[in-house]
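Omission of a single protein chain aside, the complex is shown with its protein chains in their original locations.
Take a look at chain A:
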Amino acid sequence: MIELTEGYVDSLALNASAIKNAQGLVKKRSFVQLNKSQDGTLLFGECAGSGKSNYACSADFIEPEKPVMRCSCPSRQFPCKHALGLLYAYVGGETFEQANVPEDIAAKREKAEKREQKKAEQVAAGEDTKPKVKKVNKSALKKKIQAQLEGLDLLEMFALSLIRGGLGTVDSKTLKTIKEHVKQLGNCYLTGAQTELRRLAVLIGDEDHREAAYTSIMEQLTLIHALIKKGRAHLTAKLNDPELKLDSESTIEEWLGHAWQLSELKEFGLMSEQVELIQLAFISYDDKGRQEYVDEGYWLEKESGKIHRTVQYRPYKASKYIKEEDSFFDVAVVSELYLYPGDMNRRVRWEKMIHRPLVSQDLEPVHANAHRSYADAVKLVKNQLKNPLGDHNPVMLLHVAEVRQTEQGQFVIMDEARQHVLLNDVFSLGHKTVPLLSHVSEANLRDMTMLVMFEHDQDSGRLAAQPLTIIKGADITRLLY
């Protein structure tokens, strides 16, 4: 028998409105028929829709790690509200009558089984089951690298001409030229550079705060400069390498716009097996530079104590059909964890995951892995910030002996050596959490672990941290999401 919780069904839904619509179907009693198979691995039913005939929907848990939702409705959202509604009805305790598995689903199950069998046979026969990394067409790749180099030249020429004329002279015409260059870079396989140039356009486009934005614009220009320099060096070296191999050590490939494939990561050995992860914080924001919504989760890998990052990009145009990630409160048990090249918080991905409820022992590594000396922690942070292409907002677990306030009311965290770090909201994140500290109980502000995100403010010369989550014993206070 399958065990489901409402939270789990929520997590399957693409977005909040899908949840609402699905629950609405249950409330309106739109389900004409609710059935389950004898072994309880399949739920199926019929739901009245706007059409003449009912929609036949089902949820197949024959593989509990990867439930399959099917429905005869024409919705492009997967799972659709009917399949989700079926699950909510199940969670809500509606009676599901036992019935035979419908023919079409039995046929589909059979097909899937055959597929699996074939795979197993291949493994047994010693064949490589993983989809092979595509054989690289070297001459084409060379051409691509040439184009990328040309693109970098184009970007450099434009950036330099902008600087020669001075930021004081930029106007709507400059903005138009930037946008044209963004388009041109699209032909050069340089999505990363394209994004950074678009980010520059966003900064310049904000005319109301131009004076305050000059520092950020200048930072962005130096970043582009670094990207061009490092990118060119990397590409030239790659061109001279007879293998034309990808660089799995640094983030330069991603900066230039390479989208890592799981098979590539596996090939470079960037994969851990049987890992347990706990999500400590979740953020979602609108990245105007990428023209995508970004859902970021910060996770603790229990064994290694490292903080990883899951990133889901949802392009504006397709955001309706891509799952909006959500906060995750259970423990994720991942059989294959793929790690991207990166810094302190490496991006991770997985394809299959099962979850189990979080118990207080699970949080022990959180406290054990928190940095107890701020001097050491800050040194690590600064070391990363120094790199112009490094992640400028590292996230870390810090042990906090106590939280105090300055005369002006600013919050400060202290370690056991009474070293302190100022808490401040990260500007680029756009979410305020510091004011919430005054709502947290006194006890939870002492001798606890705090997940923070760092940011260096060039204008004030300050390195501050934004509190994301407070973990006191087994009690988690998520200040963000």
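In this section, a residue touches a chain if its C-beta (ideal position, glycine included) is under 8 Å from a C-beta of that chain, and two chains touch if they have at least 3 such contacts; residues count from 1.
Definition applied: contacts and distances are computed from a predicted model.
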Q: For the chain that's not shown, choose its UniProt protein name out of "ABC-2 type transport system permease protein", "Assimilatory nitrite reductase (NAD(P)H) small subunit", "HEAT repeat domain-containing protein" or "Spore germination protein B3".
A: "HEAT repeat domain-containing protein"
**Q.** Option from A:T222, A:T236 or A:Q274 whose C-beta touches the chain left out
**A.** A:T222
**Q.** Contact partner of the left-out chain, one of A:L87, A:I105 or A:V421
**A.** A:V421
Q.
Applying the definition given at the start, please give the residues of chain A touching the unseen chain.
A. 7, 10, 15-16, 19, 50, 52, 159-169, 214-215, 217-219, 221-222, 225-226, 282, 284, 324-327, 329, 374, 378, 382-383, 385-388, 403-412, 420-422, 435-442, 445, 456-458, 461-465, 476-479, 481
